[in-house]
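Only a single protein chain was left out; the remaining protein chains are all shown in position.
Let's look at chain A:
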Amino acid sequence: MSALLEVNGLARHYPVKKGVLLQKQVGTVRAVDGVSFAVNRGETLALVGESGCGKSTTARLVLRLIEPSAGSIRFDGQDVTRVDGAAMRSLRRRIQIVFQDPYASLNPRLTVGDAIAEPMQVHNIGNAASRRAKVQELLRLVGLAPFHAERYPHEFSGGQRQRIGIARALSVEPDLVVCDEPVSALDVSIQAQVVNLMKDLQARLGLSYLFIAHDLAVVKHMADRVAVMYLGRIMEIGDKRSLFRDPRHPYTRALLSAIPHPDPSRRGKVVPLGGDVPSPMNIPPGCRFHTRCPFAQERCRQEEPALRDIVPSHAAACHFAESLPDPGLNYAGGLSEAASRRLALFASARQRAA
């Protein structure tokens, strides 16, 4: 299977300048600092990390909303960073984005129908009548009704607006949808609706997703493969199953153990990671995670570990990935018997009602 998107050694550095007239460069923010990954057709790759790790910058680089400082981005064989003019426009049609904030990403003065039709207009697809028909079809596809096309964004709830954002991204029939924290701003019950919708659409339309998120539990649900970023680099990347079952990087383990489980019997088992994320202007030498790593040794302070395969299709950037102690992650347990039984009743009653 050939990759739809291939990213190699991608970097984006921002100079930091000081002075009013004679500006001197006093430092560099290395927001994305040498990232490589691939997204296959029909799959979801999740980019996970905490704020400031460079995941959103990576998304914008892939869309070429900003220019990279180094590295290459190949989409369906074409180098995204080199093309321009008509070729770039046609690429833009094939890569779309869904943003985090459904309140800010819709123009309040456009009706929902116009907002969804706008990308088709920009790319000269169809005529007014066919676009109107397509809008109706898209609204139904994302679980809204055709009459919603006449309404304005303020008349919708957050979850509905996110559905509109998705319909708009799909209007030009893209191959790849970059989703930048698409469910983080939503309430859990609505988040579940949107996550289910995105999975359904992927199955129906064969979409590929580059899914940017900070919530590993959502990622476990959405993704086929996961890349964990820290300070502009990928620390670990691999198949979802392998990565969640047997995380090989101390940072991935820390992220996983920090997630509070909806289960009070497992309370207080977390040993939180100390300290804060260092500034991307001042990335620590050697392994960039060593300042917070409980297993750091002299070698980690000197030598930057390369991202290397630990098992097939699962790589980690840690000198000691093979010899780390058992992380003691225990996902077993799940819901109690009474809770699962009632949830099953809830699900079947809901299906009957629908």
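Everything below uses one rule, namely that a residue touches a chain if its C-beta (ideal position, glycine included) is under 8 Å from a C-beta of that chain, and two chains touch if they have at least 3 such contacts; residues count from 1.
Note that in this section contacts and distances are computed from a predicted model.
K.L.:
Name the absent chain as its UniProt record does, using one of the following: "Molybdopterin oxidoreductase family protein", "Thiamine biosynthesis protein ThiS", "ABC transporter ATP-binding protein" or "Aromatic ring-hydroxylating dioxygenase subunit alpha".
P.N.:
"ABC transporter ATP-binding protein"
K.L.:
For a quick check of understanding: of A:Val26, A:Ala104, A:Ala217 or A:Val311, which residue touches the chain that isn't displayed?
P.N.:
From the options A:Val26, A:Ala104, A:Ala217 or A:Val311, the contact with the absent chain belongs to A:Ala217.
K.L.:
Using the document's definition of touch, tell me which of A:Arg41, A:Arg60, A:Arg132 or A:His261 contacts the absent chain.
P.N.:
Here the residue in touch with the unshown chain is A:His261.
K.L.:
Name, in rising order, the residues on chain A that touch the hidden chain in the full complex.
P.N.:
50-51, 157, 159-160, 187-193, 195-196, 199, 214-218, 220-221, 244, 254-268, 270, 272-274, 276-277, 331-336, 338-339, 341-343, 345-347, 349-350, 352-354
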